[in-house]
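Every protein chain of the complex appears in place save one, which is left out.
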Amino acid sequence: MNAEFDYMLKRTVRGVMSRREFMGRASAMGISAAMASTLLASAARAEGPVKGGVLKAGVSGGESTNSLDPAVAASPAPFAVSMLWGEMLVIVNEKGEVDPRIAEEISSNADATEWKFKIRSGVEFHDGKTVTAEDVVATLKRHTDEKAQSGALGIVQGISEMMAEGDMVTLKLASANADLPFLLADYHLQIQPGGGYDNPNAGIGAGPYKVVSFEPGVRAVFERHANYFDSSIGHADGAEILVINDNTARTAALQSGQVHMINRVDPKIVELLKGMPGMSIERAAGRGHYVFIMHADTAPFDNNDLRMALKYAINRQEMVDKILGGFGSVGNDFPINAAYPYFDASIPQREFDLAKAAEHYKKSGHDGSPIILRTAPGAFPGAVEAAQLFQQSAAAAGIPLEVKVEPDDGYWSNVWNVEPFCASYWGGRPVQDQMYSTAYASTADWNDTRFKNARFDELLVAARGELDGEKRKAMYSEMAYLVRDEGGLICPMFNEFVEARREEVGGWFVDPTHELMNGRALAKCWLTA
Amino acid sequence: MKMPLSALIGLILTGAFLFCAIFAQWIAPYPLDAVIGGVWEPPSERHWLGTDTIGRDILSRMIHGGQITIFVALASSLLSFGLGSFLGFLAAVRGGWVDQGLSRLVDLMMAIPSLIVALVVLSVLPINLTVLILIMGLLDATRVFRLSRAVAMDIAVMDYVEAAKLRGEGQSWIIFREILPNALSPLVAEFGLRFIFAVLFISTLSFLGLGIQPPLADWGGMVKENKDGLIYGKSAALMPALAIALLAISVNLVADWILSRTTSLKGGRGG
Partner (left out) sequence: MHPILKMVAQRVALGLLLLLAVSLLIFLGTEALPGDVAQAILGQSATPEALANMREALGLNQPAYIRYFQWLGGILTGDFGVALTNGQDIGQAIGQRLGNTLFLAACAAAISVPLAILLGLVAARYNGRWPDKVISGITLSTISLPEFVAAYFVIFLLTQVIPIFQPVAMVFPGMSFLDRLQAVALPVIVLVLVVLAHMMRMTRAAILNVMQSAYIETAELKGLSPMRVIWQHAFPNAIAPIISVVVLNLAYLVVGVVVVEVVFGYNALGQYLVDHVAKRDLPVVQAVGLIFAAVYIGLNILADVISIIANPRLRHPK
């Protein structure tokens, strides 16, 4: 490339020359648009973060019923909002490791029953107060209160004692848990001044951006927190999150430049969006999975041969292709994939096998009456179509499935965890222990497959306190086999986060932890032009 | 009296839509939910109108979808008509507290926007065709009630009705033998408009996810399924949208003609 082009490139990266002008001149020099934009993107990365500007994200999944209270955040928009104003003790990074944030150092005793978190000095809340160990303890305490309705209740309930001394927070656990730091990275646990007891909706935290205004289900406006402790993130002067639930309007807003990035791009339009100039599609393989769940203690699903028949009768690759549009990977009937630490990749993949399905079905001695599979449009995106595909492939093995479409409303209270066979989804958890404890331990409230296995429960507790990685991995492997070959879970696919950004957004990287770079895309990216 | 060209076109198109709806099972080249092509294929010899978001034939889905759309709209407008016009006539003939009671009740129901009532009710009831037809029919009956009451009021003071009353005819005779035949033509025109309203309403409900549930399809639902391709110039969403519009226009043309005939019967200048 010649010197003139390099000069143009630099000017564009610094924002002196507009992107449009750059592309125009590049094409005049005979450089293809695709080539020019690739060069621009890599030049932008090499140049490093650009300060200033206002980054905007268009986010699907917000309602006017939302609030700023991090304890009750559940949908994508409140999540993204709380990850900007809030800061937690620790965070799970893009490699699946724990990064210290408000906690500077983490240590535990030998059997993982007592944990110490040293609070970083000089971290400031947006109201100017300094974050203390007392604030941290008060925050965790508030989440243990039933009235707070915290999504992290299950996590903090396991902490039997919380103490603040000087800059040290000490947490004692009822039973050993080697994964506690991962659990404390739950996005509900944003540290609030005084624990947020006074006003949980204040939106005051220690995160990289301050809330300027918040209109539920519409927009949140932020400005940079000048005294934020970590200068490596928070590049833009301001940030905005616009709630745009309509897919078409969200995509159109990205293309027209009204926003710089959007979440939840429909797989159908990925190819079309890719063809537009200045757009970039970002995929991240996460831990979320779409499932069909059988109650293993309810007829006819109390027969393992029938369960196996159904597991063999589902065409996983077809599901990934048609339901996820290829943006995902096949599941293996246990809720863990390569995104988890201690995943055993040697467990053989269960294949679509009509002969085996028919054989197991025959052995089960089922009377041939229709097996009712309940689903709803909101069970997961494409759940109704997925159930129909399942019905067709099962019919080929002689298994009579009957799909019953239920209304979205009330699905999570009347069907899921109530009816013996239905469609559902799991967003995944940062560690295997949390996933299994939430939904596969015999006594779990959300054991939605009624999987009760003494050996499994024993391994779950043992693995939780096991600090030796190799031994731990072996235990998790054995547990995976138990769920896969005896459980009531049919897990055909793991879905990916599919998002899109404009090319003037610099600094994007893949973070499988959660949507929009674990909710921090607006803080970690910057505007190049 | 000669039929104007526009009404003739409307009549032919309406007839064609009805024909396709009735014989959908035989006409449609493919079944409703068969996946037989790629995603959003352009129109071709195999798929005259192309394929949809997961590769189903749009023409076939539109024919089947038309059946459902037209059936639901027709059933609900029949319901609203039967109920609304009967009560409207009754109110006009009986007068007194019957009229007062019914009229105030209708005022009350009309004060709450029908889309909102439908949203609230459909968010709690199981959504199936029966529920949809009932809700749409009941909500719309209020409008039919007002019209038919007004029309019947005009007729009820005519000499021939007075004569029938003096002859000692019963109320049902008066309603069915005297008023109904004379009110028929404005009511038929109104029926056309109500039918169109029902088509648009069911499309809107489906668009909001509260109408016809998959795997069944209606035109509104098909627009919703395919709308994401619209801003990339994919025509899949266009076809059902055009079908809705065309049906609405055709029926409107016929209704206009019937209405204009009734007004000219009253003795207009050019009549």
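For reference, chains read A and B in written order, and residue numbers begin at 1 within each chain.
Please note the rule applied: a residue touches a chain if its C-beta (ideal position, glycine included) is under 8 Å from a C-beta of that chain, and two chains touch if they have at least 3 such contacts.
It should be emphasised that the depicted structure is a prediction, and the values quoted were computed from it without experimental measurement.
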| item | value |
| --- | --- |
| Per the touch definition above, residue among A:58, A:286 or A:335 touching the missing chain | A:58 |
| From A:12, A:37 or A:66, residue that would touch the chain that is not displayed | A:66 |
| Contact residue for the chain not shown (choose from A:107, A:232 or A:256) | A:256 |
| From A:93, A:201, A:298 or A:442, residue that would touch the chain that is not displayed | A:201 |
| Full-complex contact with the absent chain, from A:198, A:402 or A:445 | A:445 |
| Interface with the undisplayed chain - residues on chain A | 58, 63-67, 69, 74, 146-147, 149, 151, 153, 201, 213, 215-219, 242-246, 248-250, 252-253, 255-256, 258-259, 409-410, 412-413, 416, 445 |
| Residues of chain B in contact with the chain not shown | 104, 107-108, 110-113, 115-116, 119-120, 123-124, 196, 200, 203-204, 207-208, 220, 223-224, 227, 230-231, 237, 241, 244-249, 252-253, 268-269 |
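Note that only the chains that are shown with their structure count from here on.
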| item | value |
| --- | --- |
| Cα-centroid distance, chain A relative to chain B, in whole angstrom | 45 |
| Contacting residues of chain A [partner chain B, same complex] | 247-248, 251-252, 255, 266, 268-269, 272-273, 275-276, 322, 377, 384-385, 388, 405-410 |
| Chain B to chain A touching residues, read off their complex | 33, 35, 39-40, 53-54, 123-124, 126-127, 209, 213-215, 227-232, 234 |
